[in-house]
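Can you read through this structure? Questions will come right after.
With one protein chain withheld, the remaining protein chains of the complex are depicted in position.
Chain naming follows the written order as A and B, and within any one chain the residues start at number 1.
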Amino acid sequence: MAFHDDLRRVRAIAWKDLTTERRSKAGFNSVVALGVTILVLFGFALGPDAQALRDAAAGALWLAVLFAGVLAFNRSYQVELESGALDQLLQYPGPRWVIYVGKLIANSLFVGLMLVIVVAVGIALFQVRIPSAWPALIAVFALGAVGLVVLGTFYAAMASRSRAREVLLPLLLFPMLVPVLLAAISASKALLGGDLMHEAGAWVKLLAAYDLIFMVATLWAFEYVIEV
Amino acid sequence: MTTVAPTLEAPRAGRWTAFGVVSIALLVATQAFAFVSSPPDENMGQLEKILYVHVPAAWVMFVCFAIVLVYSLLFLWKGREEDDLVAAAAAEAGAVFNGLTLILGMIWGKPAWGVWWVWDARLTSTLVLFLVFVGYLALRAFVEDPQRRGQWSAAVGILGALNVPIVWMSVTWWRTLHQMPSSMQSMAKIYWLGMFANFGAMLLVMAYFIRRRYEAAAVARAAEHAAQAAALGGLD
Partner (left out) sequence: MVIEQSELAIQAQGVARRFGARWVLRGVTLAVEPGEIVGLLGANGSGKTTLLRIFGTLLKPSAGAARIYGHDVVRETDAVRAELAFLAHTPGHYDDLTARENLRFAAEMLGQPAGTNLDAALERVGLGHVINERVRGFSAGMQRRLGLARLLLRHARVLFLDEPYANLDAAGIALMNQVISEAGQAGGAALIVLHELAPAAGMLDRTITIENGRVSATGPAPVPRVRIVPPARAAAQAGGRR
């Protein structure tokens, strides 16, 4: 019964965040536009040679998703801070993890949709040939995005409420995400190249383990960062 | 979660000065021992002496981050302000040893590989770790409220420590899937003796560093508590 109430709270928070984003489309649109812009800049940096672009595609795609995604996380708390809504949110009864899980769901959809668009554009821009193992590639993108969203949502709870939030979030988040980036880029690269060395599987396992470990850890620790 | 307790006494430094002098003297002695006892390396010559600082510093760095983990957990569990200050002191000491490891690694790398930096698995994961704890210290600098600073940095410290093995694994895979990792050649016993002796001495220096940083932080906090007592005038 109590747990059912908590699930309702999770749904209410996720719905509220997504509705807010949907009604002010400017936020999502600019985040996507930034992701695409970063891809174009990478194109300039890596030169017009088709083979060079293809080789660097996995890395460029993931960095574009990372840089654009990092903007989404502070936004998610911005809506709570704008008119003092966080004060109200914290005064509702019930456990604190419902706030985290609700925001996690909303941010996953937000970042997921952004990722789909940026990756689609990236595939065209970098002249990527879709490999036959494309379902595995989708799994890699999904697992990588989950890792990004879990830590991003967690660290933004602190960074968004501190001085210097613009610099603090990436400073805390990016080093923590090194395993996600290495695994996601390496696995994407391997799969795009046909995975001749059969190395993508190991990376996928690492991604899954990372996601699981940090999901548990952040769920436990969220109470300490939001309620102070 | 408990509130920061308003009882924190300024620690007395006395004995720790002697401790510091002894541990630094011991470190000098173990360095001298390693210098004298170890024959020059076949390939690197006398440059192998760097390893007697580089390797123990790396080990001590891991000890520091383990202390951050333990005291961060303790702080979240018990809410004692002292634990938060110890974790912060250990993070500072850890960052110093971490930086030392990196710089010596680069100095080693120049003659060994001909360049200042290679994306070697050990060196790279040490760098990532350094960035994680730079973030930890930056967060502490940006948050003023002691309770908030304590809880936030404890969370960051715990997650950072949790990430150490994962970062190491991912970076190692990243390297080894492409080429053989650069590792130290199997070493003779005499090298190991010098290594462990220096590690022991450096541990003592680390304890001294942490203690001193803790004292500085605790004195500052005790002064704030004294100001509190004055501000609250006659309360209790």
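Keep in mind that, in the parts below, contacts are C-beta pairs under 8 Å (C-beta built on N, C-alpha and C of every residue); 3 or more make two chains touch, one makes a residue touch a chain.
Bear in mind that the values here come from a model prediction, so they are computed numbers and not experimental data.
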item	value
Displayed partners of the chain not shown (whole complex)	A, B
Full-complex contact with the absent chain, from A:A12, A:A33, A:I138 or A:L212	A:A12
Absent-chain contact - pick from A:L34, A:L89 or A:I213	A:L89
On chain A, residues whose C-beta touches the chain left out of the figure	5, 8-9, 11-13, 16, 19-20, 23-24, 79, 82-85, 87-94, 227-228
Chain not shown, touching residues in chain B	1-4, 6, 144-145, 147, 224, 227-228, 231-233, 235-236
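The definition used in the following text is that only the chains that are shown with their structure count from here on.
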item	value
Cα-centroid distance, chain A relative to chain B, in whole angstrom	31
Chain A to chain B touching residues, read off their complex	151, 154-155, 158, 162-164, 168, 171-172, 174-176, 178-179, 182-183, 186, 197, 199, 202-203, 206, 209-210, 213-214, 217-218, 221, 223-225, 227-228
Contact footprint of chain A on chain B as seen in their complex	1, 76, 128-129, 131-132, 134-135, 138-139, 142-143, 145, 147-148, 151-152, 154-156, 158-160, 162-163, 166-167, 169-171, 173-174, 177
